[in-house]
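The complex appears here minus one protein chain, its other protein chains still in place.
So that you can tell them apart, the chains are marked A and B in the order they are listed, and the count of residues begins at 1 in each.
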Amino acid sequence: MERINNLPYRSVALCGYRQKGRNIYQQLAEKNIRIPYIIERNYQALKILEKDLGVPIVGFEEEPAFYEEADAILLTGDLPEAVVRESLELAGIKLPIVSDGILQDLE
Amino acid sequence: MDGEKKTLITNIQRMCMHDGPGIRTTVFFKGCSLHCPWCSNPENISAGRESYTVNGNTGMYGKFYTEEELYREIIKDIKFFGQGGGVTFSGGEPLLQLPFLQPLLSRLREKDINICVETALHVPTESLMSVLPYVDLFFVDMKILHGDMCKNVLGGEVATYLHNLDTLLDRGKQPIIRIPCNREYTLKEENFSLILDWLKTHPHLSVEVFATHSLGKAKYESLGKECLRWAQISTEELEEIAVRIGRGGSKVFINSI
Partner (left out) sequence: MFCDCKTELERNEYKRSTKLQQEADSWLKENQPEFYKLQRIGSYNAVFDAICSFVEIPQKEGRFLHFVDYRYLFDTTRGYRFENLTPDFGLIVNKGLQELKYPEKDVTNDFCVDYNKTIDSMMHLCERIAASRKAAGDAVYEGLFLNMKDKPARGFEEALQRILFIDQLFWQMGHRLVGLGHLDRILWDNYHKDMQDRKITREEALELLCDFMKALHQYYWLKSNVLMGDTGQIIILGTKNRDGGYYCNELTGLFIEALMKVQLPDPKLLLRVSKDMPEGLMKLSLKCMQTGVGSPILSNDDVIVPKLIAYGVDKEDAYYYGTSACWEPLIPGKSISPNNIAYLSYPKVLKRVWNHEDVLEITEFKQWMECFYQELKTELSELKKKISDYRLQYNPLLSVFTGDCYTRKSDVSTGGGKYHNFGITTVGLSNTVNALLNLKERVFEKHSLSLKEVADILQNDFKGYDKLLNRLKDSKLKYGMDEEEVISLTNEILRVSTDEIREYRNYLGGGLKLGVSAPSYIEAARDFPATFDGRRAGEPFGVHISSDCRNGYTELINFAAALDYGENRFNGNVVDFMISPHFIEQNFDKMTDLLMAGIGVGFFQLQMNVIGSETLIKAKKDPEKYPNLIVRVWGFSAYFRELPEEYQDILICRALENEGKAS
């Protein structure tokens, strides 16, 4: 499998953009991992950050095709994992879901 | 008097609400000219510093203050004194040390601070005279007017007391008379009738009666002394006493817990 910076994904979307999400975003950006979008339950309040980040911040109600921009969804740990996994499932998002543990594989 | 002269004080109690009108700071002097067996502040009787023991810890009753220090303590609450409040000098017998604090009294007067004195009046008349002009209100204890009983029980001279009381009245002061009531001494008919007679001749003075109590027990124990127990005086009995006094024309207040 092709590995970019040692991750098996070309692009990774983040789910949860609070304390941990911000740090992880920074980490990934430094390693040039593409982040096509960020999912957040509070997306409407965080829209204000889109300009600076250059990344759309969305909720769970986009068209399925939108989410498929990413190869995987990374759970940042900002929200309880079980709750988020359930939300992703209820939203019909079928991408691989990984937790921030994979970050230690980063080169 | 020179600023180094020190006054012996056991306690300066702020926010007192029943030692005179308004909110007051009460200064308790150490040293008394009497030794009333029912005294609730026995630590104030002797005129020197005394050691005490509480819960195995030792300490000293009595701290020396310069005039300046005393003044500073008193005016801490000046903003709370308002119209009627101020400082009350108590003890022990405040008139033993107050004559040496005339500059302090003067300063307090300049600040318009109301001054009360709680006294048993068993002091030299000159002491009273030197302090009198500065004082707004006197609380005078009336305990034992029977000459022998007074000498034997309290260690006081009735004649001096009565002379001082007359001096106060002659100078236009209207003291409030405080009577500690106990069956063992003050209410004994040979004494109480004398009190009634005196009050009858001065019906314009307000009187407060209260039952002698053992609230100072802890202090007696701290001094290694015995605290006497006093026969219970009920509120009804106090009321009866008040009525008896009232028949002479005085206005009587009952101070009870």
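Following the convention adopted for this analysis, a contact is a pair of C-beta atoms (placed from the backbone, for glycine too) under 8 Å apart; a residue touches a chain by one contact, two chains touch by 3 or more.
Predicted model, so just to flag it, every value in this text is computed and none were measured.
Remark: the omitted chain is touched by one listed residue; of B:Asp77, B:Glu93 or B:Asp141 this is B:Asp77. Only one residue in the set B:Ala159, B:Leu215 or B:Ala231 touches the chain that does not appear here, and it is B:Leu215. Residue positions on chain A in contact with the hidden chain: 18-19, 22, 41-48, 59-61, 79-80, 83, 86-87, 90-91, in rising order. Those residues of chain B that touch the chain absent from the view are 12-18, 22-23, 40, 57, 76-77, 79-80, 82, 85, 210, 213-215, 217-218, 255-257.
In this section, only the chains that are shown with their structure count from here on.
If each chain is reduced to the centroid of its CA atoms, chain A and chain B end up 81 Å from each other.
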